[in-house]
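Worksheet: one structure, shown below.
The complex is shown incomplete by one protein chain, all other protein chains being positioned as in the whole.
By written order: A, B and C. Residues from 1 in each chain.
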Amino acid sequence: MSYAKPLLDTYPRTVNVDAGVLAATIDALNDCAQACTADADDDLSEQNVTEMVKCIRLCLDCADVCTATVGVTSRQTDYDANVTRLLLEACVAICKSCGDECDRHARMHEHCRVCAEACRRCEQACRELLDAMK
Amino acid sequence: MSYAKPLLDTYPRTVNVDAGVLAATIDALNDCAQACTADADDDLSEQNVTEMVKCIRLCLDCADVCTATVGVTSRQTDYDANVTRLLLEACVAICKSCGDECDRHARMHEHCRVCAEACRRCEQACRELLDAMK
Amino acid sequence: MSYAKPLLDTYPRTVNVDAGVLAATIDALNDCAQACTADADDDLSEQNVTEMVKCIRLCLDCADVCTATVGVTSRQTDYDANVTRLLLEACVAICKSCGDECDRHARMHEHCRVCAEACRRCEQACRELLDAMK
Partner (left out) sequence: MSYAKPLLDTYPRTVNVDAGVLAATIDALNDCAQACTADADDDLSEQNVTEMVKCIRLCLDCADVCTATVGVTSRQTDYDANVTRLLLEACVAICKSCGDECDRHARMHEHCRVCAEACRRCEQACRELLDAMK
């Protein structure tokens, strides 16, 4: 149960963008970070771990970037649109790379299919927030 | 939409504890981390910010501890019960402190009431996972 | 005592950029993340905390972005220059904003002077790594 939307709705000042779009992005980022952490570990447990090295690396990066972006987008006070935008663009880039790599393993490893879905949803949500910020 | 449960269900080896309890805890930790980050920022925007200092500090700690625990509990490979247990105990302690402090402000600040709820749910989930690990 | 350079020197494959520049950037990012976390807390303890709200917020963002960038730049395996570049640009932007704000308080609060120095050094190091990546 996410608290992103209720906490935006009770923010004491004015939220800088559409609260619904922002909350959906925060949720997608948070879910994607956890999915990537878990998928990197799933990959480590596979017998063909040597073929999963790129996937593990991208999942670790994606978790780091999404976690930082949850932090920055969860803060509304003295908001800096420039930093948020660059971070969201970094998220779009790593979610695309990570989602593509996970997709390559999706037929063989169901956990990669799940993680690819998390990355796609997060990439899309970040794009929508970038649009809403214009 | 959390991917914690689907990713535990597709883990290639055996999950060390009940997957339902574990997934519920991962979700509660992830939600609590975001709630605490957002609530610290809400507090910063309040006019009586001087009275919110302790709440901000505890929220920041709670976010850090919960985020680390999401990472550690999301990994199943070569699982170390001892580290997990100590971290979950640290989570219980900080969620208790942070929840208590948020509760003190709940009447005046609705966002603190929401955050207290996130902390209580997370504290409870961590206790249940600790029980399930016995 | 940083291990960034020794660990780049013992990396089993080829490092993608100049190892000295990369290690210096990782160190600057790591130091800046800690400085910003500590300075946000120092600000919270000041009597004029209401005037420090913007500084606290930017310090929290700066810590998050620098921490994620330590993670991504510490990984060399299957390196993705595009993501690294966007993250470094986000670091430059937040270190600039945070350093400027800390500088505004540097005369009154010595801890803000120290944190501004950490932000400047990190901004400079990220710019140098961006140059080295060209």
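Note that a contact is a pair of C-beta atoms (placed from the backbone, for glycine too) under 8 Å apart; a residue touches a chain by one contact, two chains touch by 3 or more.
The structure displayed is predicted, hence computed values, not measured ones.
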Considering the complete complex, of C:Asp41, C:Asp103 or C:Glu128, the missing chain is touched by C:Asp41
Residues on subunit B facing the left-out chain by the touch rule are 53-54, 57-58, 60-61, 64-65, 67-68, 71-72, 75, 77-78, 80, 82-83, 86-87, 89-90, 93-94, 97
Given the full complex, what residues of subunit A touch the hidden partner chain? 40-41, 44-45, 49-50, 53, 56-57, 60
Residues of subunit C touching the missing chain are 1-4, 6-8, 10-13, 26-27, 30-31, 33-35, 37-39, 41-42, 44-47, 63, 67, 70-71, 74-77, 109-111, 114-115, 117-118, 121
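Criterion: only the chains that are shown with their structure count from here on.
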Can you tell me which chain lies farthest from subunit C, using the average of the Cα atoms as each chain's centre? B
Hey, how far is the Cα centre of subunit B from the one of subunit C, in Å? 27
Mind checking the centre-to-centre distance between subunit A and subunit C? Centres are C-alpha means, answer in whole Å. 21
Touching two or more other chains, which residues of subunit C qualify? 53, 57, 60
